[in-house]
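As you look at this complex, bear in mind that one protein chain is not there, while each of the others sits in place.
Naming follows writing order (A and B), and every chain is counted from residue 1.
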Amino acid sequence: MKRVQFNNRFLPYLFLLPQMAVIVIFFYWPSIQAIQSSFYIEDPFGFGSTFVGLRNYHDALFGGDYLNIAVFTVWFTIVVTVLSLSIGLLLAVKADAILRGASAYKTALIAVYAVAPPAAGLIGSMFFDQHIGPFVKLVSYFGWDMKVGVNYYDTAFAMIFISVWKQIPYNFIFCLSGLQGIPVSVREAATIDCRSGFRRFWTVILPLLSPTAFFLLIINMTYSLFDTFGIVDTVVKDKAANNPVTLVYKIYLDGFRGNDLGGSSAQSVILMIVVFVLTIFQFRFLERRVHYG
Amino acid sequence: MARIEIARVSKIYTGGVRAVSDVDIDIADGEFIVLVGPSGCGKSTLLRMVAGLETISEGSVSIGGRRINDVEPAERDIAMVFQNYALYPHMSVYKNLAYGLKNRGTPKAEIDARVAEAARMLELEPYLERKPRALSGGQRQRVAMGRAIVRKPAAFLFDEPLSNLDAKLRVSMRGEIKQLQKRLGTTSIYVTHDQLEAMTLADRLVVLNGGRIEQIGAPLEVYHRPASTFVASFIGSPAMNLLPATVFNGGILIGDQLSGLSANLPNGHVTLGLRAEDLRLVTQGTGMPFTISFIEDLGAQRLLHGLCGGHPLVVAVSPDLDLPANIRLTIAADRLHFFAVDTGKRIEPGPAPVQPAQNGTETAASEAGMTAGF
Partner (left out) sequence: MKKVFDHLILLFGVFLMIGPIVVAFITSTHEPTEIYSKGLMITWGDHFYDTYHKVLLESGGFTGKVTGLSELRNSFILGIGFAVGKIVLSMLAAYAIVYFRFRMGVIFFWMIFTTLLLPLEVRILPSYAVMTKLGLVDTYTGLIVPLLASATGTFYFRQFFRSVPEELLEAARIDGAGPLKFFIDILVPLSRNMIAAMFIVMFVYGWNQYLWPMLMTTDESFFTLVRGIKQILLVWVGSQIPDYNQAFALAILAMLPPVLIVVIFQSWFIKGLTESDK
């Protein structure tokens, strides 16, 4: 905080009031409601609700296909994170290395950041469409009879492909700004000390980039968990039956399609805990990052 | 124009750290006071308490007879020049100068007149419409000064205003600040860690150490009669040589060697202070033995670094002096400084009844040394 601050009896409260009002009404109230209703079962005809303890949690975790979906979500998260990060990094390294046309490449590579996930999902699912999708035609030459929306693995493939595509620009932007944040003098010192460009990258550039990479790891994980909702929804098109979905999508399905308030809330709380742990992890890391830089 | 009284002022931070302890300074109207000391000595904190940017934990500060402990900074009738200038980056030079007046509800015509006057004084007229980022370091410094001047305050407060400038500009700005202050006759408090700046600017110096005042006095007084070893080593360049010495029957030993110097002090250990520029080489006769380790040629001066009685010592000599093979040193008796070993405080030797008269010439000094002990 500042060395010198204002002392005023009511101004700070006045300034905080709008933000606090929004947070209390639209964050704390619903969050507490979620925790509360996760311990109740709502009467299907709307005649009140019954306290059931941890039953919703038990049902959520062990009933139906929750665990399968959880396993898929984990795989989905790992694959999307690793692929989008490594492709983004590769492109950033190349864009950083060239002099001519760097800004044109940069513009072209970041544009997709602004595309809404469902728009990406829509265009993507056209490329994987049974009738008109060029991708389906392409792989059919290799004997792959791709049926996105019908075959579980084919759908997963399309979902991952589109999610990675959508997330590359983000990784590209951060990797590039991380690379450009490395002092020229350090690079020059490395050029004098080490002849092989590849070795230089592994021993000097990449370690210096590791804070950025670690930060991106966390961001990509939250992206895969939450922001891909629009992609999943457009690829699956409400026919979740045989298709892979993520945990967030299941919360939505159970809550809004299945009208299972208690079950959906229990799932929300479980996910809250996961995100909570992830974020604490991130904060702890952020502190370290300060020392690094 | 006002007198500033700082009476028994202390700054105590939460946790009990005393950044400033019991400081008393009585500043006359129009006086230029420089607070000098190493970083962390409390000089900036003291200035900021006068400005109202830090609360005063104990004691009181009054400006022009008005106690201002609990007065808002804007109402203390002071103006401050910051180390990094603190110009408002989004405002033109004109607006930077006018902002404080505008907030006080000064009429537009009056603002214009005052800004024009300050701009003329500081030769800023061509730049009034520019933003600070389009100015050089020296020009920004002038704008910061101008912002203080237009206010016509009772006091100027300077917080290391020249330390972001390069050496050459610093010297010329130093001169300008001094002239401006004399012309305006505004009471000023100036904080710096640079002893040269302090010496050249101050009417009176306040040397601070560890939050306490070590000495207050005119620059030359502080130079010639430093109140403690701290002041002695801080003021003057090169720093005063401080050697552990022993007084025995009026003679002075450095280490276990006789120095040829004498003083009317009781027997015991003292810290002996010798300014490099006061030491003389003796070509004949005796004096303190000195072996040269290395030589620094500064052009106008030549610094001889060496050992005397096993202790490092610096001697400043004229650059065209031939160095004899076997060097001995001597010094006029009135240029000797003595400090208590435990407190570091200055000790004044008594008059020298037992010693023969000393007239300060080299031969006389060396003879005096001879009679004293060798």
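One rule holds for everything that comes next: a contact is a pair of C-beta atoms (placed from the backbone, for glycine too) under 8 Å apart; a residue touches a chain by one contact, two chains touch by 3 or more.
Source: prediction; values computed, not measured.
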Of the listed residues A:L54, A:I78 or A:I123, which contacts the missing chain in the full complex?
A:I123
Among A:N8, A:T50 or A:T203, single out the residue that touches the unshown chain.
A:N8
Which positions on chain B touch the chain that was left off?
48, 51-53, 72-75, 78-80, 82-91, 99-100, 103-104, 147
Interface residues of chain A (partner: the chain not displayed)
1-8, 11-13, 15-16, 18-20, 22-23, 25-31, 33-34, 37, 87, 90-91, 94-95, 97-98, 101, 105-119, 121-124, 126-127, 131-134, 137, 165, 168-170, 173-174, 177, 197, 215, 219, 222, 226, 229-230, 233-234, 237-238, 248, 251-252, 255-256, 261, 264-265, 268, 271-272, 275-276, 279, 286
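Note that only the chains that are shown with their structure count from here on.
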So, in whole Å, the Cα centroid of chain A is separated from that of chain B by 60
